[in-house]
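With one protein chain held back, the other chains of the complex are shown just where they sit.
Take a look at chain A:
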């Protein structure tokens, strides 16, 4: 505190001085003194001194003045010591300075005098004990207290220490990037300036880093000063003689040193090297031809390469054709749908020039999604049929090529009751029908004129009528109840009629003989069928033979030669299927047992084969060898009827479960084609026998369907089946539609018997 107290004392002294000097000034010094004081004000002491030394004579006067003034104070004579003082001031400027008044007088705001003191310069040798303390006098408090102020504390004079100008953040950043030597990035808390390290300090740091002695000139291995061992004790602590090892070099140390030496020679111990900067490593990228000896590797079957992203379409264009731009409604829909549900993740937009195209916001997201897809999405190979669907469609012949086939109903044959069966005779002139009224009628096909009729069933309906094949005779077989009638309607010329009558009558003699023989064989056995005359009334009509079997006959099928015919009575267990021989008036039961209820039978058109349909299967038997040949399994639940193609290798099967099945007998026992076009049960199926590749089926839904089914003789080629026509016209009556159909022998005409009491001819 000495320097601060000193001026105060002086101040107190000097206060009075001006008043005193005022008196003397005019007399002794004049104006010069005042000027000197004024000129001193505001100048730094040090600089003044330097100036003093340089400037020489002129300044000397000024220096001299305060001296004089002090002398005057002390009361010494002024003029006598003038020369001496000059010398003295030259010798010791610094010392003299202390004595000089260190204030200036200024005018304050009120016009009064104000003393402004010079700064104190605590030089090194001054007795200032606080020298080590920094300028800032705020003491040991955090600097952050001053954060809101423009200053960071007060100096010893109570003046504010202003915060040093700080660069902007950018400057700080730039500084950090440039990183001048000695930069620490720290701020000196005392000054608020960045704390930089000096060269010496950096050198010290470097030495520490390299494990050297930090201080320069420090000898780490000074000569040993033998404080204790150098002194010869008068009274040694031990009388033992000095051991020898004290005089010999240490072997152990030598070993260790040699180890180190060896390591240095081998290069395992290396002199210190500063760690390399990582920056330098980075640029070294090794590139070489990695595919120098490339070998193609066949793709493993489990490896599925990632699918490529689809290429951009027209609507992604920045300037798409106007039709790709969404309408208002489309836009609204797009905006209202959830982001995940949108079909496209963008809306086509049009920009009329390239500079207006903005950045695409979702690009990073899309790429991210793609990345996720690449490593997260399970890949599955899906076989996509990239073919024209039209190529899947079977090649069908043109409808024109399929003609002729029946298309319209042209003739209607009216009955009172349900018609159950019908047949067109081999000449193609007559149509026989039988129905619920028990009457067998014969119509002229084209005119629908009824030419003949006979009531054969009294209560029973006529279940089936069939003409005998062959043009030589005209014989009609009909079944009503358990009776089968063979008749010769008198509609043809005399000769044919006579031939027919002869044919029927021929068996009578033969039958009586055999019947007796049969009875002799079997002990009192009922004949399976009785061949009798039906009675005079019927005989007058032309019904000549009545065969009575054990149960209701539903089906009659003629053999192609006309000598045999087979009947089926499904309700009869053992005698369901019977084969009748016309020429012998003989009835045989070929099957003692059948695996199911017999439905219908057919003779093969050319070979001695016999087909029997049970509910599920069709069995074919060789009549000559008397053995089972084949079991055909159409897969239908309930077979209603079937027919054999005139060629003999294909059959069609109709079933009550609405299926129409085409079997190729050479191909398989399973159906070649299954057609399910009917909504109700199929009752009858028929091939055209006269050369047209047609077949038809009749269903309970009241419709007939006509198909074109061409069979080629080439074994390699399958039959082509084309549906050609649906014939509708029959009404459905009590869930029954069309009961029976038959093709005309020559023309592509089909006739159908309906449950509605009509028969129709379609042509």
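Please note the rule applied: a contact is a pair of C-beta atoms (placed from the backbone, for glycine too) under 8 Å apart; a residue touches a chain by one contact, two chains touch by 3 or more; residues count from 1.
In this section, contacts and distances are computed from a predicted model.
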Hidden chain of the complex, named as in its UniProt record, picked from "Origin recognition complex, subunit 5", "Exosome complex component RRP41", "C-C motif chemokine" or "Pescadillo homolog": "Pescadillo homolog"
Option from A:116, A:260, A:309 or A:631 whose C-beta touches the chain left out: A:309
Hidden partner chain, touching residue among A:420, A:466, A:559 or A:725: A:725
Residue of A:137, A:317 or A:633 in touch with the missing chain, whole complex considered: A:317
Which residue of A:352, A:666 or A:714 touches the chain not shown here: A:352
Positions on chain A contacted by the hidden chain, ascending: 275, 278, 281-282, 285-291, 294-297, 302, 305-306, 308-309, 311-314, 316-324, 327, 346, 348-349, 351-355, 357-361, 363-368, 370-372, 374-380, 385, 389, 392-394, 396, 399, 407-409, 675-677, 679, 721-729
